[in-house]
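Complex shown without one protein chain; remaining protein chains in place.
Coming up: chain A.
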Amino acid sequence: MDIISIFEQGLIASLAALGVFISFRVIDLPDLTPDGSYVLGAAVTISLLYANVLLPFAILLGALASGIAGLFTAFLYNKFNMHSLLASILIMTMLYSINLRIMDGPNISVPKESYGEEVIYEEQTKLDFLFEDTNNTESLVSNELQKNENFTKVFSIDIYFLLFISSIIIFLLYLLFKTEFGLALRGFGNNKEGIKNLGMNPNIFSYTGLFLGNFFPGLAGGFFAIYSGFSDVNMGQGIVVSSLAAVIIGEIVLGKLNILYNLLCAFIGGIIYQFVIALVMKYGYKIGFNPGDMKLLTSIFIILMIGLRNEEVKKWLSLKRLKSFIIRAR
């Protein structure tokens, strides 16, 4: 297994998980917008590359656009008193069409060199004789290789870069959650009415939380688009679910201690989740599983992890019990 690349992908997925962690856990507003804002981040990033924007700015602007999508969800939540789930589903659905507009199609690759050729079927077929006059096989290929010089990789998205970015983000979020505002944000998650009693405007917190909760998935989308070389309108499918799974796995491994550990949960969980998928891919087919069973296997693994944390199960699995079982068996 290529452990480095699994780490890289895990770190990118962790950024999305971080966003989901903020909306689901910190401010306690279930938010499905990341399914769309992840793609928005990717779409804006790559489209800006075609418009000669430098890569770091393109990624940052992509993430900001996603954050703004989160603001719209918060707007629906606050102004129309919608449930955050409904609000986010509406915004997510809107983003599908918006992403199609931004990319001008369902899929766009990072700028690459090409001859500007239009791909048209040029083979001779047996029906050509019916339409003699229309069969023009003039080649449209120009001889000049068009290099997109606006896309020069300023930095490569490798594991060091991702670790660097992740640690900066964890540090900044840790600082944020330690400030008075950050504490209030967490308080908002615990008790939405209580914040009002303290004389604070609760709207600010849902706006901030949902902005951050979509900013990071957008960032992850931008990174993933550069990392994998393209952006596709369907690539956001299931981001919220897998991120939530990652957060839960992280919580099982690290436990709920303080906010720093909670922030790390997303990262640990994201990496473990990627490892599970890699293991299923590597060994699943050798023991006779179909490619189609992958979702089943990963879900079973997660259920097992959650199940093993259960006290009853732990007792059941305890050594004493195991010993007595073996003795009895003898």
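For this structure, a couple of remarks:
Note that a contact is a pair of C-beta atoms (placed from the backbone, for glycine too) under 8 Å apart; a residue touches a chain by one contact, two chains touch by 3 or more; residues count from 1.
Keep in mind that, in the parts below, contacts and distances are computed from a predicted model.
A single chain of the complex does not appear, and UniProt lists its protein name as "ABC transporter substrate-binding protein", one of "NADH-quinone oxidoreductase subunit N", "Cell division protein FtsI", "ABC transporter substrate-binding protein" or "Phosphate transport system permease protein PstA". Across A:F75, A:F161 or A:F230, the residue that sits in touch with the chain not pictured is A:F230. Note on the undisplayed chain: of the listed residues A:P30, A:G194 or A:G238, the one touching it is A:G238. Set against the missing chain, the residues A:H83, A:K178, A:K282 or A:K323 yield one that touches it, A:K282. In the full complex, chain A touches the omitted chain through residues 1-2, 5-6, 9, 13, 96, 100, 105-107, 109-110, 112-115, 117, 119-128, 130-131, 134, 141, 145, 224, 227-230, 232-235, 237-238, 242, 274, 277-278, 281-282, 285, 291-292, 294-295.
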